[in-house]
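Let's look at subunit A:
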Amino acid sequence: MRSALSVILSSPVPDNKMSHPDYEQTAHDHATILVLLKPVGTQIKPKTVDRLCERIIKCGSRFTVTDSTNNQREILARYVRDYPVENTEWGDFQTHRRLLGLITFGKYENQTELNELCRLHETFKVKYVQTLYDSRTILIGPNASEKLSEPPPGFTTPFNFKTTGFFYGDDLCPDLEAQILEFLKGLFYVLDYKRLDRTREKFDKVALLKAPFEEKDFIGLDLESRNNRKRCVGRAIKHLGDLSLQAGLYSDAFNNYTSAVVTLQGVNDWLWLGAAYEGQCAVSAIMLYPNLFRSPPLQRNSSLQESSPGKQRRDSQASTLPISPTIDTVRTAKFQVLAPEDISKRYRDAIVHYSKYQNAGIIENEASFKASRISIEQNCPLQAAAFLNNMFNSIPMPEKEKIDRFTTLAELYTALGFTRKASFCLRHAALHYVSQKNQNPDWQQCYNLLLQTTSGFKLSLDPAEMSPSNRRGWPSIQIQLLNELETAANRMGNPALATRHLTFLLQTMYNYLSVNQRRDAALQLQAVSQQCEGAPVPLVLDSGIVIPPANLTNIPRTKSFVLKNLQPHLQPQKIERVKEDHGPFLFTPINFGSLDRKTISKSKVDYLWVDGDICEVTMQLVNPLPFELHVSNMRLLTNGVVFESIPESISIPAESGPIAVTLAGTPREAGELEILGFSTHCLGVKSDCQLKHVDSMIHQLYTVEVVPQLPKINVETSLPRTASFSSADNIVTSASISLYGGESAECTITITNVGQVPVEMVDISVQSTLDSLTKSKVFRWNEEDLQTQLPLQPQTSASITLYMHAAMDFVVPTSRHGSTGVYPSQPNSLLSHSGPSSLPSRLSSPSHHTKRQSEITSSFRSATNSSTGSSSGAGSSSRLSKLAAPLHASNVVEGQLRIKYSGAAGFGAGYCRVSSVFIAIEMLPSVQITGWDVLPAELPTQFYLVLDVTNMTNHEMELNYATNKRIYMEGRESCRIPIPVDRCPLNKQTLVNGSGNVDDLQKVCAEHIASLTDLNWQLLGTESKGQANLTGLTLTQNMLDLVRMSPLQWEITINEKVFKSQDELKCTLGDCVSVGVGVSNALENPLKNLTLSVNLYQDHHNGVHNYRLDSRVSIAGANKVMLPTLQESGRAYYECRVVFLTIGQYKFDIQCTSREPSLNPSVTFTELSSNAGHTWRYTPPIEIKVVDDC
Partner candidate 1 sequence: MKHQFVDGKSVPGAKAEADECLFEYLHGEIINYVVSKSKESSEEDLSQLEWMGFSVGYRIIERLTREMQRFKDELDIIKFICTDFWNSLYHKQVDNLRTNHHGVYVLHDNEFRLLAKIGKAGSRQYLCESPRLLAFTCGLLRGSLANLGVACTVKAEVTALPSCKFNVEVQRM
Partner candidate 2 sequence: MAVCVAVIGKDNSPKYIKCVDETNALQFHYKVHTSIDIVEEKLNIGTKTVADNKELFLGMLYSTEEYKIFGYATNTKIKFIIVLQSSNATLRDNEVRMMFRKLHIAYANVVSDPFYIPGDQIKSRAFDSAVSEIMS
């Protein structure tokens, strides 16, 4: 609205320019009597002054007087605490700018002080002498005077002191209000008198009224010109209007203004026309908006420093604020005033006119403020804003005024609800406090104002409110503001605050900062924090404002945050117990706390930490800054149980990462532990980085269950460790050993308690893939031995011996030589497969006997019950091969010795730990039985077990296979050895006879053999020795016959002599040999339908038995008898005679066959097969040599 016209109309006269703008002015102030309230002297307390001022303002802001014509008038007064004399110079232009009254306050104790107070009062009087009507001084002395207006006894006022004083004895000042009102009325009367004076004057006689800067303009002008006379009159009428307004005659005032407008318009007296417009507006505003006397209270008690000039002004204004709200008179306009919308129009006109004068800038600005206040009252924010926008002109003015202007603008914008504009202005005001033009920069004020701007820029200093989801405002502006806040804080000597703001900047604005800005901010922070380390605690400013803590959550940037389980062997495990404590219900349907757990299940880890144990969290950090970052004192932030964090430090090279860091700590009690985040010390700032404030974290917090203390053990073994072990579960150490099959070894396992609490429970078990039977053979230990060593105090050790045995299957049904490639379907047909050539030379005894005999056996078997025998044989062989296959070769048996242990509180809570020892036993084959058979022994109570034994080692082996019988075998050599074994006694067989199953019988017999035979081997040249057993032999039916003790006891007599098996029989040709066969039943049940037969044959020793001996032998008597029954323990005897017709070797085949009659339907097949078609043979066959007599 300003135009170039102003330059033409008035040349700058800086001295006359109003230099103390009063932006607080309202339209209503045009109608007020201006009174200065001034404390004098140093004795009076500011508090007393404040209280007195308040009282004066309350009673004297609006009062009624009766004028000379007995009319009631309402008069307004305005009180200021400070008023520049220069402003009174504008009193002609607008009379409300004149200071009419003065009230001073002072306190004295003695005459000297009183004199000084009087002197000061007089000084003020002189200062404002041009406009002052009257003054009062309120003097508080040591004692009260009888008459208020006279000094108390003993005191006198100086002779030149002409002012009416109120002498009070204390600061209660009882009738102050009345006295002040009296004083004010006095002022009014003077004013009204002057007004009346003016009305009586002729307008055209009045001297030209001038604004201060106008003086020069009128020099040399013809004041008597018609134009100037009109100008004179117009100005005089306007002046009268001012006085009338002050004197409470609103109608008169308005009329005066209106006529002044007409006059002044005619002479283009823009400045005074503007003033007349303003006057119209003021009257109208007072009539229309009586309550707008004072703008809403400004911050009255905001921290005020006496020294700060800006604030002082505010203060002086503030003291004029209160107005009793009871005066709520709604004035109905008794005369025509401007319509509301016309008020702003007039103001706009006035402003336009003012703007034509460069020196009227302040007046113009003040008018704008007044206009905008009216617009706010009219609820026309846009209009108000338009007025305020006019204020952004660049009139050169001192910084202080700019500050004033901007703060006032901010206030008004705030009132409009234009928070952004308000903040914008406040920020300008703040910057002017420290601008280069300002001689005494005040960073404190600058900071305070900047802080007030945050709300308008939607910047909250609480990081929680600046999270990405609810942040608002403009980042670029906010960044600048934060930088300015930091600078101001730093310059005003509060590095803690500066650090806080920079930290905040880096926390909340990180994503909006450019790379360079980040670097700069970080470097700046580093520099600032050297003066004052940042810490995550709220900062309280002097003004009471709290700056919440900020944290460097982005520096370094956290990529991941993962809680770690304890090492497997330290993980607590629930001890499985018989659930006896749980009451009668094994399952309770009430799942305690299940709902809770579900809601937080995401962040609750499914493992446990242990009180007293170091627990870890691994993090991945990234340094986004282009310089190396030192992060020290990193700790975990926790909640819940006591947690002792171990500080960690790390250096991250420039722009690198992710780098892993492990934060550790020790929980110190059992319960629930919450991990909230971590704290850092970086760039000189301590930060609490809560996960919920860190970007892209999965969980806001983690919850871990901490169980009570548990002991810790260290486990060592006496054996060397394995090179590597397969499954690394909770294995702490390992042991390895090589054993030959059947060898045993010991391993001492030492358990050391390395924890803080005693080990009270140890439970040892072995886990392996072996079946439990084999496992129990391979691993054995003495449980009791260990238990006696408990409890194991800290730092003590206990040991346990683990016995290991290489339990192998020594029986391998494969014959190594012979049928290669073809797996034999008949495991026990050893002799038929292995030819004589393969028989080892050292095989001692009955070689050919064996062979021959077995051939009979096999052929016989196939004849009698081929179906059952072959099927069972095949079945067992296949089963055996499956079982034996993994074990017969050299292999490694792996096992884990699980040591479950517990103690202390953790034991009470039902937790334990498991440490495992990995044990690898390499089982090397020692001896192997590749084939076997049974042969009749020399004694009927025994039989020979013939084994093909291979030394699988590379060492020479001594094999001790029976009492006093041993052989030496070279490495990899095979031998055939006969072992005399007692036949399986009947009492063992009876156990199975009931069910009568061949398989069972077979098993019993095999066990019988295994129990009686032990092959003790020793490798010569080494310490190794061991024992091979014969478990796993399979026996065919025929073998069983030999193995088993026969149920029939034979008693053979030859020629009436009892025959013993060792006896050698001889007879001559033609002799009659009498053979008596006695059979007795050793079973407990009768045998039925037995056929006892005696046959003779010749053994050709080539596998051919010749039974057709009709021409060579003649038998007298039946060679076959039937025995219908043979009672238990019963005996049958039968005799026949034999005559040999030719010489040669003959053999008796004496056998007893049972043939159960098939008509018995109840007999099962198994019984048939076991009992029915059975043949018992007397072994060995009796051999008789027939020789020629001659």
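How these were chosen: all candidates are chains of the complex that A comes from, given by their letters.
Simple rule for what comes next: a contact is a pair of C-beta atoms (placed from the backbone, for glycine too) under 8 Å apart; a residue touches a chain by one contact, two chains touch by 3 or more; residues count from 1.
The structure presented is a predicted model; accordingly, all values stated were derived computationally and were not measured.
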Key: Result, touching chain for subunit A in the complex among 1 or 2   = 2
Key: In the complex with candidate 2, residue positions of subunit A that touch it   = 381-382, 385-386, 389, 392-394, 413, 416-421, 424, 457, 472-477, 480
